[in-house]
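This structure is in structure tokens; I'll ask about it shortly.
One protein chain omitted, others in place.
Showing subunit A:
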Amino acid sequence: MKCINTKSVIRLFLLFIFSMITNSCVEPYEFETETYENLLVVEALITDELKTQEVRLTRTYELEKQIPAAETNATVTVTDDTGTQFQFYESDTPGTYLSSTKFAAGPQRTYQLQIDTRDGSSYISDPATLIPGAKIDNLYAERSFYQGEDGVALMVDSEYTSSASRYALYEYEETYKIVSPYTVRNTIKFEGNDWSVVPNTRQETVCYNTVPSKEIIISNTSSLSENDLKSFVVRFIDQENPVLAQRYSILVKQYSLTPEAFSYYSTLKKISGSGSVLSPTQPGFVSGNIRAANEDEKVIGFFTLSSTSSKRVFFNYHDFFEFDERRPQFPESCLIFRPGENYDTPIGMIKGGTVRYYSMAGAPVPGELGEGPMRVIATECVDCTVYGTNQAPDFWTE
């Protein structure tokens, strides 16, 4: 939401009064780090699957930076209450530590995570347990209204036993098919400074893109009359979102949580949202269950033990939308145009990668801009690899 600009005083005024009810005037803020605190960040989610378990260690980073630094050369150990130790070694990816043996966490045991970093600091988690959760019984898509928007909701049903954890964390991975709105038969081939029109052999009309979830999704059945989770919305896709436009698939993974772990994730979720504009949430440090041997040092992260369950679902655009509805697409709009006066301009643009060759200019077409000798089109209108890969994933079924 941008600040509203002046047009008509009266209209603006009315708008203004009421814009503050919902959004007030909210604009991006340029920030810089005032003071920077360098802390260890632990990502440790050990599951009940028999596999090579993974722990990731990074450091906090400054506000202006984009990528965290890995915490390398640390010693990572998980110990259960029988004294069994699971050693972790650092993999080829710096900061990612893998268990040297495959193991699965079980509900009867308690586990502790111990980390010794190369600067001599040591960190230990509180003893943590695993409370088994339910399996995802059903994952399905349905067209619905959600928070005032029309779209497709992806929902989970889970049948719980009374002993199962009432709290769960979800992660998903969505994959969607992209079909380029235009296909070109020919393309420009460059050889040194020369160029020629050659047939286009590249498969760039059908692509797939896979994206992981980018938000904390947690469910809590403690306030429900039954422990069963029904129609829990894991993901909602607005009808204007082009990921829906062709075929869509989602893999939802559910992790059971202990009440403490749930409280950690829900606090994190709460303070990473803004609350109401007029009464913003009070942010602060979210402490997990890992402590530094040096009392004053803070550590970020929650050593989580979970049982997991996952499910995948596919659907097509027309499963939910009528043919007369406006179908979203990647990209939103495409225009063929004729830049420049001679070949230099379009060829330069094609070389730069922003546009692609469509055809040689012929008779003028109404609405087409420019009077150049070549018709071109934006690259993303032709080449779907801008958005994804042209290799179908292994799990993909049509």
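Simple rule for what comes next: contacts are C-beta pairs under 8 Å (C-beta built on N, C-alpha and C of every residue); 3 or more make two chains touch, one makes a residue touch a chain; residues count from 1.
Here is the rule we use: contacts and distances are computed from a predicted model.
Only one chain is not pictured, and the protein name UniProt records for it, out of "Aminomethyltransferase", "Succinate dehydrogenase cytochrome b558 subunit", "ABC transporter ATP-binding protein" or "TonB-dependent receptor", is "TonB-dependent receptor". Checked against the hidden chain, the listed residues A:Val55, A:Val76, A:Val234 or A:Val286 yield one contact partner: A:Val286. The chain that is not drawn here is touched, among residues A:Leu224, A:Cys334 or A:Ala392, by A:Leu224. The chain omitted from view is touched by exactly one of A:Leu39, A:Cys334 or A:Ala392, namely A:Leu39. Check A:Asp81, A:Glu215 or A:Glu368 against the missing chain and you find that the one touching it is A:Glu215.
For subunit A, the residues touching the chain absent from view are 1, 3-4, 6, 9, 12-31, 33-39, 41, 43, 45, 58-63, 65, 68, 144-148, 153, 171, 212-216, 223-226, 228, 230-231, 233, 259, 263, 266-268, 270-287, 291, 295-296, 298, 300-301.
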